[in-house]
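Following this message is one structure expressed as structure tokens.
For this depiction, one protein chain was excluded, whereas all remaining protein chains were kept in their positions.
Letters A, B and C mark the chains in the order given here, with residues in each chain numbered from 1 onward.
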Amino acid sequence: MELDPNEHALHNAPFLWRTPEPKKSYEAIIVGGGLHGLATAYYLAKNHGMTDIAVVERGWLGNGNAVRNTTIIRSNYLWDESAAMYEHALKLWETLSDELDYDVMFSQRGVLNLAHNLHDVRESIRRVEANRLNGVDAEWLDADAVKEFCPIVDISPEARYPVMGATLQRRGGIARHDAVVFALGRAADALGVDLIQGCEVTGIDVVDGRVTGLQTSKGPIAAGKVGLVTAGRTSLLTAMAGFDLPIQSHPLQALVSEVYEQVLNCVVMSNAVHVYVSQAHKGELVMGAGIDAFNSYAQRGGLHVIEEQMSAGMELFPQFSRARVMRTWGGIVDVCPDASPIVGLTPVENLYVNCGWGTGGFKATPGSGWVMAHTIATGEPHELNRPFSMTRFETGELIDEHGAAAVAH
Amino acid sequence: MKRLDDRGRIDHDHSFEFTYDGRTLTAHPGDTLASALLANGVDVIGTSVLMSRPRGVVTDNVTDPHAFAQVGTGSVTEPLMRMNEVEVFAGFEAEGRLHQGLLPTERESTRFEKRFAHCDVLVVGAGPAGLSAALAAADAGSRVILVDDHPHLGGALLGGEKLIDDKPATRWVADVEARLRANPDVTILTRTTAFNNGDQGAVALMERVTEHLPEAKRDGRALRRMWQVRTHELVVATGATERPLVFADNDRPGVMLAAGVRGFLHRFGLVPEKLVVFTACDDAYRTAIDLAGAGVDVQMVVDVRKDPQGSLIKRTRELGIEIRDNAAVIGTDGDADGVLTAVRVASLDGGVPEAIACDCLAVSGGWDPLFDLHLHVSGGSRWNRKLVGFVPDGSLPGIRVTGAAAGIFGTAGCRRDGHVVGLVAAEATGHGTTADGPAAPEGHDANEGPTADFVDVPGTERIHAFVDQHRDVALAGVDRALGSGIHHVEHVKRYTLVGTGTEQGRTAKVNAGRLTARHFGLDFAEVGISNARPLAQPMTFGSLAGRSLGVRFDPVRTTSIHPWHVAHGAIFEDVGQWKRPWFFPQGNEDMDAAVLRECAAVREGVGMMDASTLGKIDVKGKDAGEFLDRLYTGVMSSLKPGRARYGVMCKADGMVMDDGVVLRLADDHFMATTTTGGAAGVLDWMEDFLQTEWPYLDVWLTSVTEQWATVAVVGPKAREVMAVLAPELDVTQDAFKFMQLEDAVVAGIESRVARISFSGELAFEINVPMTYGLALWEAVFAAGQPFGITPYGTESMHVLRAEKGYFIVGQETDGTVTPLDLGLDWMIADKEFVGRRSLRRSDMLRDDRKQLVGILPVDSKDRLPEGAQLIDSAEYEIPVSMIGHVTSSYESSAMGRTFGLALVRNGRNRIGETIYAPLADRTVAVEIVDAVIFDQEGARRDG
Amino acid sequence: MFEIRCPYCGPRDEPEFKYGGQAHVAYPADPELLSDEEWARFLFVRDNSRGRYAERWNHAAGCRRWFNVIRDTGTHELVGSYRVGEQPEDAR
Partner (left out) sequence: MADRAEPLAALQGRINDAAFGGTTLMTVPFVAQVGLRVEPGSAAAGRVETALGLELPEVNRMSESGGRRAIWLAPDEWLVVAADGEERSLVALLEEAIAGEGSVVDLSANRTGLELAGPDARTVLATCCSLDFHPRAFGPGQCAQTLIHKAGVLVEQRGDDRYLLLVRPSFAAYVAEWLLDGMLGLKADAAA
């Protein structure tokens, strides 16, 4: 089903947001009008009653990874800390459209993670078992069951890397990236949050170890508290505040095909062959490519990564041969050494950071906003984000999500 | 439309039949699907995406928002093919599907190829600018590739009646083409689209090799070929595209773009009966003039501008064509099928509209330079108010935009600019000399007037005045978006979907941006248009994958012994790119039965295994021992020549990275073995430290993984087999100890034999040059027959080593496990090694870390799945706290029971305790035991 | 797809190379002397700036040498390459 853009013209357009100029000062400012920034602002207002707040965004709302991701939502992560965080988010997704009164097109069509060798199988079962005991829905399917669930996957044993089975999270799925931006922005605006676009933060004022305000392209703005929610550009911002993060920013490319009648009824991800693909509501195939190895802020990567993706895709879905890549793009993903985010306090008082979601933070959107809002409002991490602190890199208490589910989208 | 016999570049003398929507139609060689349909009077080619409105062909090129078809049938059907690009042939089949194509349902075997190419100057677009550039660069001595997406060179010159040097422009084209073809360093590719521009001149092209031919004439050749060009200089001469105007019912079949109408005349000899032209620029007058010249009844030119001047307008008047200035088409009328029958024209100052009968309305809102290849690498653009079009802004290294793509709209200017750009590009590649004059400035020909900044007709009905005809977005849709508070074009795009269709809104985006700017009273130069991205044209997955499929997708690596494994019915396991025998079933055995048999043979008699895939690194030099000491947790420098030692290495973060046995061959010579999957990574790791951290060490590394094949002879009877194979070699315990190496002739092959055991049994690993691997294997198999020698695979190997508590990298470890967690405290020598410091971090010192232990299910028949989680109590409620997981789990023939290995919190202090594996269908009690379960004294390794 | 100049073999396509992150970060001479914080910095923190950046590449499919490249992380311009032991000014 797709929205008819004209039909609504006959009715009054639902209002999305105001375009305010920044006030002189705010109780709290969120830097970054991506999904996590918008969700943070929304929950600050809604859960914590803070309305003297602003989101400052250098471009337009959503112009970072928010609109560039492949929209896969799932919570079947291996480690307890991650599973708790993502499951919290998934539960929020399940009621988000109703709560925000705006259809974010969350479709729980199921996410398959394919296993192609014995190592994959072992790690998949390990994850399914851990998920189940953490209260996260997860199933192991053998190859025939995979075929039954997703008939267009090629499971023939002659394949270079035959499908040996898959994990399935039925509650996982996709949502419409742009709609989520509209929905969260509208809800935050309605609660009084100033969404300030075209406002780039160029400096962070720190006095006696404590943040007091921001320098921006629209002038200085004072702030009692500041949350940095700037994904791939976070290193540039923390440098303004005088500290570094263990983050590298990489291009991650994705692509969409032209629009076809529905052929793919679920999300399929494969680690060994490196594919993740779904078919959006409108009918375009949405596919993610591998990460480009180098770091970059250019929002683009190499075509060879896409070419490899196409070979991998054809291995699993031979009938995609005549599907066409219509548009490719790259986001800037903020990758942490353990493939888990950093959400919490910083060395600067009243300055909080939420980043490192890397290739997989879309699914966390409501959960991330929820715990970030808690952290900003109370000055203490929420129980769920406590393990995701910066200090884990010193103690070694990493939450290493590379091993079991290396395709972290 | 009607076909004129004396016009166009098609072969009028021949014709053939093809099928569209099940109807049999005729076409001529040279026809595209679009021209063929127009010639057959197929005005309605399908319906639109949201409103199901009838739609027709709009123009003669790939920017057409409607002209898409589903081509072919069965497994070779291809959705959304461009009707203006697809050439028809006898037997061609297509169906009108303007959106939502159909994917085939089966695998196809069509060939899509790739080719690499290199050049000094790549010229994209063979219009006057591109041809001039290519010729100048080639004449200067550069290696040139010239590409154009049409079957013929000439670009816009093919769709008009221009003169160059007083001769028809096509004569000039032919002349330039001949000169280029005569140059051996020039490659000309027609029917080829440049679709992606990457960094440092990496340009991707797609050539339609046999697509225009009937299946029978393709003869096994590729349908398409992707070219991966690396060019020093890229010349973008891709021309410009025309954009429409917005008015009520502007989507009716019969409403077309002006240059398209002209193109259909000149390229295909097609003309309407009665024409009206509606324009905001001079160029569309060419359509009126040319069609009048072809005998078409040109009713009127409706021009939104007041009192336009210039030679084209003058000429139009001279032909007696009525020009209605300061006027607009405010609506259109159609017949029962919706096809255009009349337009309604009114003055922009108001007044009564006048209906004018026509079957074609040729519209032009102006021209948009097309420079995607510059945008692909983050090139900028700026709005040129005078041209009323976007032009490239700023220059990028190695990329030059010329001709109409750069906003130079006159043919003479295009030639001039192309020539200069060609010379400059050649010079940049070290050929020729500086250009002989200035390039041409952007702008129209001197005889052409300015384009009006005009998008939609004031007061137009909103619902059926289309901005994006492909996505069915009308003014009303844009209004609604703009009424919601958004004002950024990207938000408008994402709200309305303008420009997100398969032609990426080529005819829509600029108008949508201008409407947005006007609505908010903003300057369009600031508002801009939504982002353009690759690909310049959509390309199929299959053609981008090329031949990298199946056996060519990823290497299948096998050892020299592999043919024997295949011949003896081995079932294989993928380990990285290697295929390794997993088990060797006999008769109807399943895996469990085969593995029990194989393991029993090894423990009771003798087994043999192909261990050739293990990584092997030759380490040579005076400092080789010191070097290895710095990388392994243990000490290697104290090893005596002729002896071997097991080693583990960590990443800098202290986590186990790889393990293997290190053999000392001489004082300054070692060979380190690695895991199969880790081989490349370990060598890279070693080289990294050697080259960048310790370049002063005298050490030389060489990969010898594939120099050596390794056959392991394992079991209590291994000595007896060895005695047969190597009569010269003293294999007695005293002469040949555990972890000792000997050079020996084995089965007549010069070998290096080592007593290394991964099973706890007496074992000999025989290493011979890879080419002798199969011969050795066969000899071992033959010599072992009297002892019942049993080939075994990786599964049995895993069972045997697990019984001994040996971990497998990647199975017991996952990047979060330290050597201490594995109980390898004894291997942490008192010296610095990479990663050591990490073992002192607080989290590494916690006593409740997960540690490697053995587990025995209380029910000795119950085999746990690997990956099962472990908890403290038999009763539990979800969520439950997990204390570890089962890393390995097997049935042991030696012990007659199931067992496993697990990582368990504080596990080593909990030996003897019972914990639980809560499975979906049952909860299994398991006892924690020492990781070494079988033969704890190690009595068996010496036989 | 980058074309990277190996200082030994010459310009080659990116797939022949392996990326190695920020250049000029030495393994600490005596890790035992470092605090947990200092050690964590070495292990995990690398420059992530926008603009000209000195980074390591290994010509994995060619001469297997590690070398350094100056690249602009904002534009992908490859300014030059230089050998291990040389300084960025040597970049050609």
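Note that in this section contacts are C-beta pairs under 8 Å (C-beta built on N, C-alpha and C of every residue); 3 or more make two chains touch, one makes a residue touch a chain.
This one's a predicted model, so the numbers in the text were calculated from it and none came from an experiment.
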Shown chains that the omitted chain touches within the full complex: B, C
Sole contact to the chain not displayed, among B:162, B:315 or B:620: B:620
Residue of B:259, B:476, B:611 or B:770 touching the missing chain in the full complex: B:770
Residue touching the undisplayed chain, where the options are B:162, B:462, B:519 or B:547: B:547
Those residues of chain B which, in the complete complex, touch the missing chain: 111, 113-118, 143, 219-222, 228, 230, 547-548, 551-552, 554-560, 563, 578, 618, 620-622, 668, 700, 702-708, 747-750, 769-776, 779
Missing-partner contacts on chain C, residue numbers: 8-10, 12-13, 15-16, 61-65
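In this text, only the chains that are shown with their structure count from here on.
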Distance from the mean Cα position of chain C to that of chain A, given in whole angstrom: 29
Sites on chain B at which at least two other chains make contact: 198-199, 202, 377-378, 653, 838, 841-842
Shared-contact residues (touching 2 or more other chains) in chain C: 1-2, 13, 18, 36, 39-40, 43, 75-76
Chain C residues touching chain B - in the complex, by the definition given at the top: 1-3, 13, 18, 20, 26-28, 30-32, 34, 36, 39-40, 42-43, 56, 58, 60, 64-66, 75-78, 84-85
Interface residues, chain A side, partner chain C - complex: 235-236, 239, 244-249, 293-298, 300, 302-304, 337, 393-395
Contact set on chain B toward chain A in their complex: 50-51, 75-80, 99-108, 110, 196, 198-199, 202, 204, 376-378, 462-463, 471-474, 476-477, 479-481, 483-488, 490-491, 494-497, 501-502, 504, 533-535, 538-542, 544-546, 548-551, 553-554, 556, 573-575, 653-654, 810-811, 814-816, 838, 841-844, 865-869, 871, 876, 878-882, 885, 918-920
